[in-house]
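Removed: one protein chain of the complex. Kept in place: all other protein chains.
Per-chain numbering from 1; labels A, B and C assigned in written order.
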């Protein structure tokens, strides 16, 4: 049983079925019947009129969102362990034509309003310095922590006061909402988020995430985003196969069901790993203290996962798990000699 | 029955089966078992050691190829009706950071060595002018014409003599090879091509094309290409679903069978459209004279297709057609009053 | 006596004196007393409130202007022999992050409204094609021809109707205005020009041109331009030495006096070269038929200039010439055996 990454898991059956159902002749690119339903489906989900489009990957979604919010000479406030900083080979710089990632510290890879405001104060308003133009946060964070509606709103307030765009990398947005039990609007548009990268692949999809644009400028930014999607080679010829996956996720509650399954599995593991947790477990990732010897013991029992530096490991649960199915690992963790 | 585009067609069954077979747990990105087989499969296909990778779309494939061959201050010789010029929203400029597309004329959207050489002569070798650094051609061309091995080799010779990289946009490469009946190496590496965008989606795939790197610099350029693929947000989390499609195409002869079916359908239509052809029919596209009234007549009989400016239409056949299945349209064309 | 280029000539004495007068302690960058006077001086010159800034070179001025008018995914309509196309090593693509130069034909390197409108019609309004966003013309043109106020206004009307920014490369703007005898506003803001590259170096300056922003968006675009100026490394530490040159030119009528001198010299030469002219002589450049043997004869008499392809030559007059001083060359041209 592996806990490498939610990327390592098969596609969930409902998504596979949706792909098969979309295997029909239709117009190319995003001119098909499935793509045409995206705005409506995501507007229903978020309880307001939004603009939504499929997009190949999380990196592309994040980068195009940031290109819509920040000019080349601007800066983007984000956590210094954010995926956009650490794991995208500089894609945001590519798409924004050289905007600066202004990396800030913060517990559990979460950004705090105070840190952002402090950094803003240090920027002289002259042409020599890069002006901040956007904030980007990850929900759930790179360490599996979740921003509450109030925490997002506090950052949204800072964004509004300083004229900054506000982007949310929601590669694990479903897990965050499942944890919070709130309405998806509570941690997005009601809290000031302008553009959301809505993750699907880690949550059971095959290929394709969504970009969701909120607010007054949603339409204009979505039009800009559509140009970037083509210009960057992300406008698939047969977009219906991506649209169908997204619709399968959000026209019902599959996105939440899958996330709840992964989250409950993570909680089960957290129970077994009490005393080892490097971060609270809120979504579907566990970061635990684990010696090389302990890791070897677990692997010998058939569990696999990635080491996370010296003496630590990361365990990621996914849609195909649940509390019961991962209990053997929870037990094995609990059984490790202290 | 529609002839809009080869993009409008369902995925062929063998590819669908390959996707289903790849629906297993494995490592993310391109760390899976299917991606690992690409170099071998394409080396077998081309009869030499190549480097191959999956890539989302033809636009991305073309752009990354050009970014590997041309610096930002360089120029790319291509036809002025080439897809890279006309239909990619400037993607090659985005990926190359502003390289110039040096658009040249040519019958049937084909580039000739003489035109290229003439243009090269007009460039002063000083820093004020943009130096040519690459040639890009489309096989089959945007009007469905095919470069023979000798024609490609003549351009390859020009490329070599002038130190230019040589890229081939092979969105319909299979159709070209099927028409020529040659070995795929004859119109690529044996003729001096450095990088090929190998098309699959128009030929029955769902999502994903291949970039194939030939020659001494193949490995270095593929490594560069792999960085661009990530940096542009094209490194899919679950790459196995793309790799599996490509393998289904090229580990057997599916790529050629599909192309032959489409080509034979095009020949059948060409028979019916004799006297109307704007270009010779070599691959799977027909460009024909057709008045608005004639178009309406055909549509009334259940055939659909795109108009191509005033008094003309484009008909595209695909893998799901064959000579027999399109005979009704051939007959309808032949039956139009002269 | 040489007629290579107006770049080859010394600085005119008034400009040298202005540089010496500015050799004082003051604040760095553009915080000095001279830079502070630019907006006022250029507003007086143009008869309206403009924003003006010094800028290193004509290439930088053109490129920054275009970056203020055209997004990376947009296109710029210009003549296919325009300096921005032919002689700037792709600088506009660098500054605009890959915008397309849409090169059009036209007699004497002049763009006509009809050609622009025709090209606009050919662009499909979808994300696959690059939308035009700006027009750029050169006044005087690369062949020394001058756009009349009506001609500029006709292009300005096209720009306005299609939502395009309108840039004028005025490397030889002074020569054009001197030829027309009009108010400088007549061929700029009154005719719809948004941004002007106002040339000084070819007209007797040492280092530095001006960017002049007109219209409602002048202030916002100038602020954007100021960022680009810094971001591209063009914000000189001691900007007063550039500002002083521009003020010397435009606070009096030096810019026109210098241009008139050059123009009158060109007219004198045109008189001698009657029958040889490849283009009408309107500003300070002559393009003439001249065999290699004839060129050699002239050079033997002490006149030098650049050949302009086979059987032709370019003669450029400058501020230090006048009709009398170039008469010897006029006579020598007239004396060549027919």
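Just so we're on the same page, a residue touches a chain if its C-beta (ideal position, glycine included) is under 8 Å from a C-beta of that chain, and two chains touch if they have at least 3 such contacts.
The model shown is predicted, which means the values in this text are computed figures rather than measured ones.
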item	value
Touch criterion as defined above, residue of C:147, C:236, C:255 or C:319 at the omitted chain	C:236
Residue among C:103, C:157 or C:207 touching the omitted chain	C:207
Residue among C:91, C:134 or C:315 touching the omitted chain	C:91
Contact footprint on subunit C, counting only the chain that is left out	2, 4-5, 7-11, 16, 19-20, 23-29, 56-64, 88-91, 94-95, 201-202, 206-207, 227, 230-238, 241-242
On subunit B, residues whose C-beta touches the chain left out of the figure	72-73, 97, 127-128, 226-231, 235
Interface residues of subunit A (partner: the chain not displayed)	72-73, 75, 86-90, 93-94, 96-101, 127-130
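Basically, only the chains that are shown with their structure count from here on.
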item	value
Chain nearest the overall Cα centroid	B
Geometric centre distance via CA averages, subunit B-subunit A, whole Å	34
Inter-centroid spacing, subunit C versus subunit A (mean Cα positions, whole Å)	50
Distance from subunit C to subunit B - Cα centre to Cα centre, in angstrom	43
Overlap residues in subunit B, where contacts from two or more other chains coincide	88-90, 94
